[in-house]
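All protein chains but one are shown in place.
Take a look at chain A:
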Amino acid sequence: MIETNALSKRYGDTVVVDGVTLSLPAAEVTAIIGPNGAGKSTFLSMIARLLSIDTGTAHVCGMDVAKAPSDALALKLAVLRQDNQIVARLTVRDLVGFGRFPHSRGRLTGEDRAMVEEAIGFLGLQDFAERYLDELSGGQRQRAFVAMVLAQDTQTILLDEPLNNLDIRHAVAMMRLVRRAADELGKTIVVVLHDINFAAAYADRIVAMKNGRVAVEGRVEDVVTETIIGEIFGIEASIRQVDDQIVCLFRR
């Protein structure tokens, strides 16, 4: 469960997140959509205590993120950032192993190792486990970072554009994994997506942000409509029902 109350962030005179009040229920997948610069990453970073909060509050699993001890929070909340530039030469297995740090403090137990292998398997990285990160393709590296987040095994998971660099097969696999984590393990997942079709297909709930505010929020069918999508992104879109799925088409 994630709750924010009038959460705001400003840089100089520009308010980039403007009084966001949201309540995201446990065991659901929430997709955040919105144009570039809408404040999605800033919002996520504040919830993950990576950025300081100017005004307002954020609670994760009942903990006030601004006040709770960082190491206690790391047991409840894992975050994937939008860009992961790492200069260190670590193997995939080492990196994913660091995901266990909040639990093991660096002394990996047998159980920790099993979870690391499981996360590597979930992301299809078995063949790359001993490779250094700088020897991977962009998509493989992105999957390694997601595996690290999974290995942290937290109730709440924040993913900022996890589909970056992924081919369609791995993008679908990633979203299925997200769905399973919510359905089978009861995880609360917030995921920033640019592809409205992925959001519509896999999320329970969509939050559409624009200019630092929540423009619309609700069930997929209530948010993914021609008027709302058109308004938020300033484009013409056709929304259709194909089988039991909502799809969004963009006019030439």
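Here, a residue touches a chain if its C-beta (ideal position, glycine included) is under 8 Å from a C-beta of that chain, and two chains touch if they have at least 3 such contacts; residues count from 1.
The rule is short, and it goes like this: contacts and distances are computed from a predicted model.
For the chain of the complex excluded from view, the name given in UniProt is "ABC transporter permease" [choices: "ABC transporter permease", "ECF RNA polymerase sigma factor SigK", "DMSO/TMAO reductase YedYZ molybdopterin-dependent catalytic subunit" or "Cytochrome P450"]. Contact with the undisplayed chain is limited, among A:6, A:86 or A:185, to A:86. Considering the whole complex, the residue from A:56, A:99 or A:212 that touches the absent chain is A:99.
By the touch definition given at the top, chain A reaches the unshown chain through residues 45, 48-50, 69-75, 78-79, 81, 84-91, 94, 98-99, 101-102, 105-106, 132, 134, 152.
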